[in-house]
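Structure record follows, encoded as structure tokens.
All protein chains of the complex are present and in place, except for one that has been dropped.
Moving on to chain A:
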Amino acid sequence: LVHRYASIALAFLPLLLTVIIRYRFYFVLFYRAILIRIWKDCVTGLTREERAFQYVLTHATPGDPESILEAFDEWCSKVEFISNIGPKKGKILDRLLLEQRPLTVLELGTHCGYSTIRIARALPLGARLYSVEMDQRNAAIAEKIIRLAGFDDDTVELIVNPSDEVIPRLRSDYGLERLDFVFMDHWKKCYRPDLELLEGCGLLGKGSMIVADNVLFPGAPKFLRYIRKCGLYEWKIHRATLEYSRGIRDGMAELVYQGIK
């Protein structure tokens, strides 16, 4: 039977090769982000974030955000994969922060604290960063890492709750009037509802900047459609590649709130 259909099967060989070559980055990503993760979870009994924390603890200098970020980058590119913002897109973020010089910053999706450190070290004196994380265990690790980098409670405040619960209470519980800068890197599906929540609570003022990561891959199509349509923002997409991977295109959306004219 094999011999019988061999030639037709051979005709599909070019297709197979094409698919493999063209989507090699996706295959690599699948291997690194999912297969290795499952394997390591089974072997070590720790979560991915805990492993990352162990690595950072052993390889970075405490109190030095720079070295912690470097350790993270190294672990993510050499050992396993965690979707942090990464060094390339991180540079864009740094630049935006330096230009904006915000005093109140909201970060949605702390994860391991990589982006929190990145934002916190670029903040001017007296600025305050509120970081929202839904997952309890991740938040514990993020807390440790942030303290390890030397940022105290006055600079970074970690809020452990889902974002859609936190945002309506920001004004009452934390006394916030206006957010200068919002960084979104949590669930891609929450981008749009959270943005609408922010608008609805009146936390955005003219000139507030919102930066959303991973709008192309994995992608937030509804979010993009919304900002295109609503006309409240001046926006552009910084095109880059996915963090710790060369061939997958991704983008970071930069929105500046203009308000209703």
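By definition in this document, a residue touches a chain if its C-beta (ideal position, glycine included) is under 8 Å from a C-beta of that chain, and two chains touch if they have at least 3 such contacts; residues count from 1.
Criterion: contacts and distances are computed from a predicted model.
Visitor: Choose one: "Transmembrane channel-like protein", "TBC1 domain family, member 19", "Transcription initiation factor TFIID subunit 5" or "Cytochrome c oxidase subunit 4". The correct choice is the protein name in UniProt for the chain not shown.
Guide: "Transmembrane channel-like protein"
Visitor: From the list A:L15, A:C42 or A:I260, which touches the chain that is not on show?
Guide: A:L15
Visitor: Of the residues A:P124, A:G202 or A:G219, which one touches the chain left out of the display?
Guide: A:G219
Visitor: Kindly note down the residues of chain A that lie in touch with the hidden chain.
Guide: 4-5, 7-8, 10-15, 17-18, 21-23, 26, 188, 216-221, 224, 249
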